[in-house]
Structure formats: structure tokens, C-alpha cells
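With one protein chain withheld, the remaining protein chains of the complex are depicted in position.
Take a look at subunit A:
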Amino acid sequence: MAEGSKDQGGTGTTDPEEDSPNMIVYRKIEDIVTRIQDEKAGGVAIRTVKSFLSKIPSVVSGADIVQWLMKNLSVEDPAEAIHLGSLIAAHGYIFPISDHVLTLKDDGTLYRFQSPYFWPSNCWEPENTDYAIYLCKRTMQNKARLELADYEAENLARLQRAFARKWEFIFMQAEAQVKIDRKKDKAERKILDSQERAFWDVHRPVPGCVNTTEMDIRKCRREKNPHRVKKSVYGVPDDGQSQPSPVHISSQPARKPTKEDVQKEITFLNIQLDRHCMKVSKVADSLMSYTEQFMEYDPFVSAIEPSNPWINDDTNFWDLEASRDPSQQRVKKWGFSLEEALKDPAGRDQFLKFLESEFSSENLRFWLAVQDLKRRPLQEVSSRAQEIWQEFLAEGAPSSINLDSHSYERTSQNLKDPGRYSYEDAQEHIFKLMKSDSYARFLRSNIYQDLLLARKKQPADTEQGRRTSLEKFTRSVGKSLTGKRLTGLMQSS
């Protein structure tokens, strides 16, 4: 990846995994800026530009950078290239020579490349003492271009108050820095000053700008050396008062795998080898047909009737769905699979209604009861499991279901120590039964077909049918899911 830049990078070139969490991105950006600067290999021309009475050394135009990014990173949209370039700038790898705000513009604005010494990959975490020295130094130099911006002047004032006791020390350091700087060549100084400023623009950004040095706290723990002495930009020795950064929580050293671990791994691998898998071609077909089947229901891909509430600011779509009978489109979904039918509370209701008309609703009611069992608080599980046994499986049970003897045996064994999953076997068996038998008949039934084809309802099929307590339960569950109960309560309070 970034082989060349590693040599220029100075410190912090160890295994990227174990360093700053942003290291992966830094290496990629470094690869890019190295390539951009390599004129012979298709990079941009870095040149000295004449401006009024002076020369501006070592600059490149924003437009050139944007062009390069579009060409070399296969970016079709200039806006995307500008965005990427702005991020590269925000992280401190390129900067506009006359602005503190680190963004890229697609025009003649002039940019310079940051010195590898100041690259973020060197894990800089500059202290306020360094920043104070820097601002102080700036005020000592009588140059228009080095005048402090408003926010910098405010920062300086704040730091003077905070470091009141050691200001003499800071002042001395600043003076020393100015002396060192004076010895350098004029053009070199222009470049170094600008790079130094860009460095501080990253670590002490203009108010309102993103601080790109912020890290995801979940990843900070893994830093290799959390208690390392932070190096100073101006060689100020650590006086021991700097606090270790609060994000450096001590991380557990990675456990070396034991014999047991590897044995477990071997068992796992053997199991995987025994697994029967499908070919990608078959799987691809399955994924495609699932997606294509549901695309007409997907608001991001197909238009929905009457309109998307978020776009048109009206809740018609939701109101319609909650009030009337389910739409034909929704009923159609129930025909995709038994799963889809059961997923929709209205589908569950109708399927149950159909089964009741055939006097065979015990299977579905059993399935629903087991689903409910799995969702109960731990305390209630045991008693509920017994209740289910009494209702559906015990000798002379009121809603006796038909299980094969093997499942029956297993289930009754499980009930000796009743748990959430005591009925897994039985539930699966019953589901398969419904799928192969009653579900198919349901899809052919009048109850379903009437809804699918939106035929007018006959008086006999209206809401005054028999209702079981479980059906009331599924109805009320359905209602709460559409939030009606909650909003209803709110309105009444």
C-alpha cells in the first residue's frame, strides 16, 4: 500500500491494526498524496507562483487536485472529488495557503502539501503548552500573513489566563523558536510556517469546523502504548503534569489460543465441513426472486399509493393501512409464504378465521401459543408451558393437536423441566403440517380469495363471527403494533 510514504513518515509505522484507529485511512490518504506529488508518475505539477511582488513557492491549484482525483480514483462526479479532497484537507494532508478552513475548492485557489513530519499518522496529540508557544511565537513576528485570527486571539487570551504561572517559560520557548526560524531560508520559512499553521488547524480547528482528530471511543482502548510520553512539537520536555488522555482505558492483552481453544476450533471446522451448502448460482437465483417479489412493496424502489408520508407530509398512507380492510397488495403478500401470512396480524386473523370455519384451528392456536411462550418473562414460562400441555397435548385435551409419537415423546420429556424451548420440536412439526396442508387450502378459500380479488363481502362473513379469546389477543397485539393504543391513551390523558 503506502510503501513509499512509510519512509517519509517518521515514527508510528508499526502494524496499523495496533495503532490509532484512524491509521487505515491515514495510510490510504498518504498513498494518494504521495502519488499526487509524483509528477513523473502522472501527478500534478507543483510550482512557484508569482504574486504581486513576491513568489509563492511549492503550490498547486485546487482544480488540478480535483482533476487528478477524478482521473486516478475513477470518480465521475466532480462534487465527489471535491468532497474527498476536502476530507484529505480536513485531516491535514493538504491545505489552502491563505485560509484556516481546510476544504478543497475546484478553482484556482492555491494549496500546499503537508510535511510528513506533521502527518496525523505520527499520532500527534499536542498539548496546550505547545499551542501556547505557537500562538505566542506568531505575535512576535511582524508579518501580516502571521497575524492572529480572531479565534486565535481568543485562544491565546484564554491560554494566558490558564498558564499564568508558567507564561515566562512559554514566552522564552517562543522566543527560542523565533530565533531558530530566522536562521532558515526565506522561501523555506514560508513553506514551513504554512505547514505549521495547517498542523494547528487540524489540532485546534476553527470554531465550527469538524475536529478530525476525534476518535471512536470503542477503538481507542486498543492503542499499543497508551501511556507513552507524548512528544512535543517544540521539544518541550514533558513536565509530568500532562494528564493521560481519558480515552486510554487499559485494554486486555489478546489471549493466546490454548489447546482447548484449538480443539474447539477443530470441532467447529469439522461440523462446517459436514454442512450441506448450496451453490452460489442457486442462492443468487433465490435472492433475486425474493427481492423481485418484494420490490413492488419497497417505497424506495416503487411508488406507493397514495403517497409517501415523509415526502408529502400527510399520513394518508398510514391511516389507510390502519383503518380499512387490508389492501389487495397486502393480501397478495400473504400468498408468498406461510411466514409472510403469519407475520402480518391481519393475515394471522384471516388464516385463523378460515381454520375455525373448518374446525381445525388448534394447530395455529398451538403455534401462536408457543410463540407467546417464548416471549414471556422467565417467571411465567414454567406455568405457561404446563397450560399449553393441558390445552393441546394432554390426554383428553380440549384442543388436541396431532403429533407423531417421536415428537410427542420428546416433548413430554422436555416438560419434566419446562423451558422456553420445550415445544420447539412440536412447533416445527406443526408448522410444516400447516404449510403443506391447511395453508394451501386457505389460499384457495373464499375468505382469502374474496380479499385478494376485493370482492364485496357477504353478510355471513362480516365481523359478527365467533371470536376466540386467542383471536382477540392477536387482534389487540396487532393494534398495539400500529401505535393506536398508545396514541389513543395519550389523547385521553
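Things to note:
By definition in this document, contacts are C-beta pairs under 8 Å (C-beta built on N, C-alpha and C of every residue); 3 or more make two chains touch, one makes a residue touch a chain; residues count from 1.
The rule is short, and it goes like this: contacts and distances are computed from a predicted model.
The chain not displayed here is annotated in its UniProt record as "Guanine nucleotide-binding protein subunit beta-5b", chosen from "DNA primase large subunit", "Guanine nucleotide-binding protein subunit beta-5b", "Serine palmitoyltransferase 1" or "Nucleolar protein 6". Of the options A:43, A:57, A:309 or A:335, the residue whose C-beta touches the omitted chain is A:309.
Checked against the hidden chain, the listed residues A:164, A:271 or A:453 yield one contact partner: A:271. In the full complex, subunit A makes contact with the omitted chain through residues 17, 21, 24-25, 28-29, 32, 69, 73-75, 79-81, 83-84, 87, 210, 214, 217-219, 221-222, 254-255, 258-260, 262-281, 283-288, 290-295, 297-301, 304, 308-311, 315, 317-318, 321, 339, 342-343, 371, 374-379, 410, 413-414, 416-417, 419-422, 424-425, 427-428, 431, 480-483, 486, 489-490, 493.
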